[in-house]
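And then subunit A:
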Amino acid sequence: MALLEVDDLSVTYSPRDGTPVRAVDGVSFEIADGEFVGLLGESGSGKSTLGNAILRLLDKPAAVSGGSVRFDGVAVTSASEEEIRPLRWAKISTVFQSSMNSLNPVITIGAQFADTFAAHGREGDPATLLDLVSLDADVLRRYPHELSGGMKQRVALALALALEPKFVLLDEPTTGLDVVVQHNILQRLRELQSQLGFAVLFISHDLGTVMEMADRVMVMYAGELVEDQPARAMMSAQLHPYTQGLLGSYADPRATEISVDYIPGRPPDLSRPQVGCRFAARCPVAIDDCSTQHPQLLPAGAGTARCLLVERAGLVDARRARSFVAVRAEAPAVDPVLTVTDAAKEYRGKRAVDGVSFELRPGQVTALVGQSGSGKTTIARLVTGVERPTSGSVTFTGGVDVGSLRGRKLRAYRRHTQLVFQDPFAALNPTRTPAYALSRPLQNHLGLSKAQARTRAGELLETVGLHPASQYLDKLPHQLSGGQRQRVVIARALAPEPRILVADEPISMLDVSIRAEILELLDNLVRTRQLGMLYITHDLLSARLLADEVLVLNEGQVVERGRTLQVIQNAQATYTQELLDAIPNPVTRS
Partner candidate 1 sequence: MTTSLPIQPVDTEQAEVAAVEAARATKVPGWFVILWRNRKCRIGLVMLAVFVFVALLAPVLAPYAPRDNSFTASVGPNGSNWLGTTAQGEDVLSQLVYGARTSLLVGLAAGTLSTVIGLAVGLTAGYLRGLVDEVLSFFINLALVVPVLPLMITLAAYAPVKGLWLIIFVISITGWAYGARLKRSQIITLRTRDYITAAKFAGDSTARIIVREILPNMTSLVVVGFMGACLGAIGGEAGLAFLGLGDPTTTSWGTMLNQANTGGAMLTGQWAWLIAPGVAFAGLMTALTLINFGVDALSNPHLRED
Partner candidate 2 sequence: MNRPSFLRTAIVALATTCTLVACTGTSGTNGSGGSGPAAANGMVNFLDYGDFGGGTAPQANYNPYLEATRLGAVDYVFEKLMLYDNFSCTPKPWLATEYKWTDPKTLTFKLRDGVKWNDGKPFTSKDVAFTFDLLHKHSALDTQGVWRYLSAVEATDASTVTLKFKDPGASTFTLITNVYIVPEHIWSQQADPVKFVNAQNPVGTGPMKVKSFNPQQLTIERNPDYWQASKVQVQEIRFHKADAGGAVEQLKLSRGEYDTNAMFVPDIKKAFVDRDPKINHYWYPPGGSISVYLNLTKAPFSDVEFRKALTTAFNRDEIVTKSQLGYVEKASQTGLVVPGQEKWLPADLQDQGRISYDAGKADAALTAAGYKKDAQGKRLGKDGKPLKFTFKVPGSYVDWVSAAQIIVKDLKSLGFDVAMETPNPPTYESDRAVGRYDLLFGVHGGSCNMFRNFSEPLGSDQSAPIGQKAASNFVRWNDPATDKLLDQLRLATSDEEQKQAVAGLTKVMVDQVPMIPLWYGAKWFQYQTDKAVGWPDEKNPYAAPTDNLLVLTNLKPAGS
């Protein structure tokens, strides 16, 4: 008997005034004692719902609509709350996705340990537990808001281990943390797991991390498990085309020539009845049967897979179906469109940016790489004229001192400097259509009439790959997928025909499977339209893919700069090294 047995589990959301959505559909799997299992899926794939069902934490309107969960012999789905309670935390604990909010804000960390022990009539030493996650015992006296995000997450982890559970469910435990911190915590987790021997279900959208951490990986797509294999086996041979696509989005940035895959399209709408393979619409190798026959999860390779082609042929190869190949020829020496010279910016006596110099050249991408707080965003504000440098200068082509621009001149300058934002959900006004969003810069900066602007907006949408444009012009943002929204954002940035594009983490909020697609689009636009682009990221891989030149920033200072490949292959600064190490790399892991 396995520790955790999930059998044909379905979870349905039935909102009072809406169509029910089957978020988890007939999922079955087992986890054995001490096993470290990864659960991989994009947003909306049902992975967190599955986690909540296992923990029996589903809240209305979600409810288990079929199947069962057994943990350590207890039928979790049908037992009463009182029967479950002894199980909770003593045997099955969890770390939630958002560490920011999973600790009670009004009682001390110590008290949160204490009530955990008290609830189960146990005693324990919280200090030792904190020590496990490399935290000082004085944290116990502190309140959650006094801790950093990383510390909170460590506390949450220590808390999860407090009663020496047999099983820990980790739901995106490090999302939102800085890469280096993320990396450290996961390392620690892995060590603890092998040391203490608890079983783990690790839920994540980040395939790299999952592959690196887990013994076995399950892949979820549109509410179903589509593949379940030991990590090692999966690494060498992914069964499902979806998994192949996901894995393809990773590469070693140190390679001289790299390419990453993407999977165009978006997951199906689960509020409608599903026929055939749910991935068929996005599958590069789908055959006719795929859209009519619903595949079963059948043994294949070293595990199981849900694919007709695998079923029939044993293996498919969907890799490199769609990929973005970064070929960085030596960039031509052209005059810079913007020059930043020894710029510094102070806030309340603290230097956010210190002595930074770089140029933006037409048709080329300059990447700023660093963690949050490294000063990347401040530099973006200097470049866009939102802030004026404390010392040094930002000069636009023709000798315009960007820092001194105000009013109409600043507006005129902004025509040439446009932004692509990080969060495509926040970057578009939820009440305004793409047609409106795009027509504003066209009317303001280019002086087009309303009708002209609309035509032009359509052309721009086509340019960013939203085809046919008429389908998108009058939609509201929430009717678009994340990738589509980001395309609209890019189209809006292109509208006034700028010289400079500042892209602040434009792909970090997108699903892994489509990131490369957006990168490819940006790459194309920069080269064909001869834009000077400032690409801001924490992710060296994407910088490697897109940028000609890279500046690594740490605490406001440039610690390393140069041609992208050179910097990456030949990292000198320890900080760059750390960033490189933090990249989960399932491909190169041996």
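The candidates came about this way: all candidates are chains of the complex that A comes from, given by their letters.
Everything below uses one rule, namely that contacts are C-beta pairs under 8 Å (C-beta built on N, C-alpha and C of every residue); 3 or more make two chains touch, one makes a residue touch a chain; residues count from 1.
Bear in mind that the values here come from a model prediction, so they are computed numbers and not experimental data.
Checking the candidates 1 or 2 against subunit A in this complex, the single touching one is 1.
Within the complex, the subunit A residues that touch candidate 1 are 15-17, 60-61, 384, 411, 414-415, 417-419, 421-423, 426-432, 437, 440-441, 444-445, 476-478, 489, 492, 495-496.
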